[in-house]
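Just one protein chain is left out here, and the rest sit where they should.
On to subunit A.
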Amino acid sequence: MTQAPDVTRLLDVRDLRVEFRTRDGVAEAVGGVSYGVDAGRTLAVLGESGSGKSVTAQAVMGILDSPPAFVTGGQVLFRGRDLLTMSPRERRSVRGAAMAMIFQDALSALNPVLTVGAQLAEMYEVHRGMSRKDARARAVELMDRVRIPAAKARVNDYPHQFSGGMRQRIMIAMAIALEPELIIADEPTTALDVTVQAQVMDLLDELRREYAMGLILITHDLGVVADVADEIAVMYAGRIVETAPVRELYRRPAHPYTRGLLDSIPRVDHKGKELYAIKGLPPSLLTVPTGCPFHPRCPRAQDICRTERPPLYEVPDATDTVAPGRASACHFWKDELDA
């Protein structure tokens, strides 16, 4: 995406670069990622494990562990202000209050020795300076808000006393406590049962609409994305390979990797046939292939793919006009669209 500076955007990540300095060498986990989300919209960031989607999110939140991870370039504009140049103190006041994060495994993301009420109340005590009693009352309200049955009776329970779905609701309650403008959800439903997944996803979507929050949904599950996302960014080996509005992407993917992902979803009408799988494995970040990082696994790969890294080409939509936010990092995006 090569967009003009835009201060009205809620979050605008530009050319973000993160590297891990390890004993085995320097791994570029995020190699120039740009994406953005507007208030009230949902961006889904899609990718396999190790594609850099979570690292990007942690860099945006400012919770990378350094060392070994270092942000080496780019900007993270939140309402036009660059988070990366803020002082640690300023940044901390943004975290939690203006932007919050939901983690994959709520059991490990909640402190086991504190009651959920204490952890929810802490948000108000730290950021709003509320008294313990008022904060406790707000905690019960929050638990009601995320539809935890008998919230008043359960506020003094410990995280391990809740079911997985309930714990994720508490995680969500903590994230929305201060009504942030942006929520980053890092695989919020991966650790849950399928039935509970849909409920948690719907709750998240409902809260996003109610508070007009921007939502960045990090996932590897295309099925979860389809219902709730507005835009999708597909990541591979630390870079964005395709961005598109969700319907466009499902209907006409412009990158062979995206197509591969879509083809590998099990479908009822394919019953009895062999399920498609993208051949090979994602590259190690220490040895990213030259040229297009996807070329060793790509059915469409030509000589140029081995030598020349494709830029993000702008891709027109179905009516052949250049659509904002539609791009593909494939030399042969035209062929892919028409396929």
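Simple rule for what comes next: a residue touches a chain if its C-beta (ideal position, glycine included) is under 8 Å from a C-beta of that chain, and two chains touch if they have at least 3 such contacts; residues count from 1.
Methods note: contacts and distances are computed from a predicted model.
Chemist: For the complex's missing chain, which UniProt name, "Alpha-amylase", "Peptidoglycan recognition protein family domain-containing protein", "ABC-2 type transport system ATP-binding protein" or "ABC transporter permease"?
Modeler: So, among "Alpha-amylase", "Peptidoglycan recognition protein family domain-containing protein", "ABC-2 type transport system ATP-binding protein" or "ABC transporter permease", the name matching the hidden chain's UniProt entry is "ABC transporter permease".
Chemist: Where the complex has a chain not shown, which of A:A109, A:V140, A:I232 or A:C305 is the residue touching it?
Modeler: Only one listed residue reaches the unshown chain, and that is A:A109.
Chemist: For a quick check of understanding: of A:T22, A:T85, A:S131 or A:S163, which residue touches the chain that isn't displayed?
Modeler: That would be A:S163, which touches the missing chain.
Chemist: Across the whole complex, list the residues on subunit A that are touched by the chain not included here.
Modeler: 61, 63, 92-97, 100-101, 103, 105, 108-114, 122-123, 126-127, 147, 149-150, 153-154, 157-158, 160-166, 171, 174-175, 193, 195-196, 199, 202, 206
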